[in-house]
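Only one protein chain is missing from this complex, and each of the others stays in its spot.
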Amino acid sequence: MKGITAVEKQISSFLEAVVTAFFGLILLLTILLVILRYLFNTSIVGGNELMEFLFIYTTALGAAVSLGKRSHIKVTYFVDQLPPFSRAVVDTFSLLLVLLINVVLLRLSFPWIAKVGDAASPVLRLPSWVAMISVPIGCSLAVLYCAYDIYKIWRFHDSAKGEEA
Amino acid sequence: MSVLLISLLILLVIGVPIAYSLGISSFLYFILIHPELIAILPQRLFAGMNSYTMIALPLFCLMGFLMNEGGITRRLIDFSLLFVGRLRGGLGLVNVLASMIFGGISGSSVSDTASIGAVLIPEMENKGYSPEFASGITVASSTMGMIIPPSVPMVVYALAAEESVGRLFLGSLFPGLMIGILMLVITVGISSFRKFPREEFSLDKKKKIETFNRAILALIMPLFVIGSVVFGIATATESAGIGVLYAFVVGTVIFRTLKIKKIPKLMKDAIMTSANVMIIIALSKLYIWILAIEHVPQQLSMFISQLNMPGVWIIIAVNLVILVSGTFIDVSPAILLLTPVLLPIVQSFGMNPVQFGVLLISGLAVGLVTPPVGMCLNVASAISGLRIGKIFYGAMPFLAANLITLLLISFVPQLTLWLPELLMK
Partner (left out) sequence: EGQKESESAAAEKTYVFKYSNSQSDSHPRSQSMFFFKDKLEKASNGRIKVELYTGGVLGTEAEVLDQVKIGTIQGCRGGLFERASGMYLIYTLPFMFENIDQVLKVMNSDFGAKVNESAMENGLYIPATGVAGGFRNITNSKRPIRTVEDVRGLKMRTPPIDMTIKTFKAIGANPQQVAYTETYMALKTGVVDGQENPFSNTVDMKFYEPQRYLSVVNWQVHPDPFYVNPDWYKSLPEDLKAVFDSVAEATMDYSNELWLSSEKDYYLVLQEKLEVNEIDSAAREGFVKAVKPVWQGYVDEGLFTWDEINEVLAIANK
C-alpha cells in the first residue's frame, strides 16, 4: 500500500510545481507591465486578463492539493478535544462532506460550462471555458484527495491499534 | 434561512474546512429550499476565484517572506534596541516597536508573530521576563501587522466593499500607530511595576550609524509600496509586485542574505497560502449570493431600524459582533461574511465605508490572539511551548490598547478619514 502514498506524493509535488510556476508567471507579468508603462510607454494587451486566468488555476489546483496536506483553514479547537477514535470518525464524516460538495460542483460544472463557456473574454477574446474548466479539474482532484485522506485516516488508525495489541 | 446559519455553525465545529463548510451549507439551502437555483453553484465558485485585485494577496505574502528570509527581523530588532533598549523593560518595548515597523512591511499578523517571536520570545525569557509576558506581548503587538498598511485583509475588504485600497491603507495608518503607542505606554507601566531589566549596551557612534543604515532600506519599503498605491502610480496588485522585486533586490544584492535557491519554496508557500484563502473567498461568494437573493442585509437593517435604539448602541453592538466573530472564525472569511451584512447597517448610522473597514480589520485582529481560534496564539505556542490560554492571559493587558482604539475608530471618524481625505482629495 506504500504505492499509493508514493503516487500521491508525486502528484502533489507536480501540482505544486505547476501552481508555483503559474505564480512565477503572474509575478513576472505584474512587474513587466509596470516597467513597460513607465519606461517604454506601452503595455501588453490582455496582460491583466492573462494574470487573472493563471490566478484562477492557482486557486483551483492549490485548494485541491491542500486537501491532501490537510492544510485548509478550519476550526480545530473542538475536534482536538476528542479521543482518537471519535476524532477519526468525525474527520471521516467531514471529509465525506467535502467529497460530496466537490462531486456536486463537478456534476454541475458541465451544464454551466456548456451554457456560458463560449463567451469571449473582453480583451484577449479567449472563450471563458479555458478558465472555467479549472473548476471541474480542481473538483475532480479534490474528490481524489478526500478519498485518499479517508484511506489514510483508517490505515494509520488500524496500524496504531495493531501496535497497541 | 436558519438552515444556512445552523448548518454552517455545526460544520465549523466539527472541523470541516471553512471554505467547504460555506459550500455545504449553501448546498443544503438549495436542496431544501430552492432546488431550482442550484445551477448557480459552480458560477459563484468561479466568480470568487476570478479577481485581479486579489492577486495582491500572494504577492504581499511573498514580499513579507522575502524580507524575512533576507534577515530583516534581526535588523529591525537592532534598530529598535537603539531607540528604546535602555529603558526599563527594554526588550518589551523593542518587541512592540519592531512590530510597528514590521507591520509596515508585512501584510499579516501571523508572519509578524512568527518572525519576531522566534527571536524575541527566547531572548526575553533568558533575560528574566516571564514566559506569559514574553509570548503575550509578542502576539498582542503583532495585531498591528494587519492594521498598519500594507495589509492583506485590507485588500480582501476592499474587494468585499468595493472601496479603494489606497484609501483604506491611509485610513488604517493612524489607528495602527496608535495601538503601538498605547502598547508602548502599557509596557512602560508594567515594566516599572515588575522591575523588568534594561538592555545594557553601549554602541559607539559608528556602530549606531551602521545599525541605522542596515535597517533603513527596510524602512523605506512601506513608503514605497503604500505610496505607489495611494498616488495611483500602480494598482495594489502592481505595487505588491514592485514590493516583491524590491525585497528580492535588497535581500540578494544589498543584504546578501537571501539565497536564490530558497525562493521557489517561498513562492510555493505564498501561493499555497493564497489558494487556501481564495477558496474561502470563492465559496463565500456563493453563501453571500444566497444572503442577497433572500434580502437578508435589507431585512436586518429594517429590523435594526425598528428597534429604535440610539446609534451609539448599534455601533457598540457591531463592535461586539466583530470581536465575537473574530474569536471563532479566521480573518478573511469573517471579512467576507460580515461586510455585506454589517456595512449597510453602519452606513445607515452615518459611518463611512473606509472607517468601517478599519474598524472591522482592527476588531478581527484581536480575534487572532483570543482563544479558541487564534492563528497568532498557535504560532506563539509553537515557539514558546506555552498553552494558548496562558499566552492569552499574558496578552490581555496589551489588548486594552486595541479596545481603546476600536472605540476611537468607531466614534471619531477623523481618526480614519482625515489622512485619506487630505491626500486623496
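Which chain is which? They are A and B, in the order written, and residues in each are numbered from 1.
One rule holds for everything that comes next: a contact is a pair of C-beta atoms (placed from the backbone, for glycine too) under 8 Å apart; a residue touches a chain by one contact, two chains touch by 3 or more.
Keep in mind that this is a model prediction, so the values were computed, not measured.
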- Task: Out of B:I40, B:I105, B:L368 or B:I391, point to the residue that touches the absent chain in the complete complex.
- Result: B:I40
- Query: So which of A:E16, A:E49 or A:D149 would be touching the chain we can't see?
  - Reply: A:E49
- Message: Using the document's definition of touch, tell me which of B:V185, B:A292, B:A382 or B:L407 contacts the absent chain.
- Response: B:A292
- Query: Which residues does chain B use to touch the chain missing from this display?
  - Reply: 36-37, 39-40, 43-44, 47, 52, 162, 164, 166, 230-233, 235, 285, 289, 292-293, 297, 340, 424-425
- Query: Mind pulling the chain A residues that touch the left-out chain?
  - Reply: 37, 41-43, 45, 47-49, 111-112, 115-116, 118-120, 122-123, 125
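Please note the rule applied: only the chains that are shown with their structure count from here on.
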- Query: If you average the Cα atoms of chain A and of chain B to get two centres, how far apart are those centres in Å?
  - Reply: 25
- Would you mind writing out the residues of chain A in touch with chain B in their complex? 16, 19-20, 22-24, 26-27, 30-31, 33-34, 48, 51-52, 55-56, 58-63, 65-67, 71-79, 90-91, 93-94, 97-98, 100-102, 104-105, 108-109, 111-113, 116, 131-132, 134-135
- Of all residues in chain B, those that touch chain A in their complex: 11-21, 23-24, 27, 38-39, 41-43, 45-46, 49-52, 54-55, 58-59, 62, 234, 237-238, 240-242, 244-245, 264, 267-268, 270-272, 274-280, 282, 328-330, 332-333, 371-373
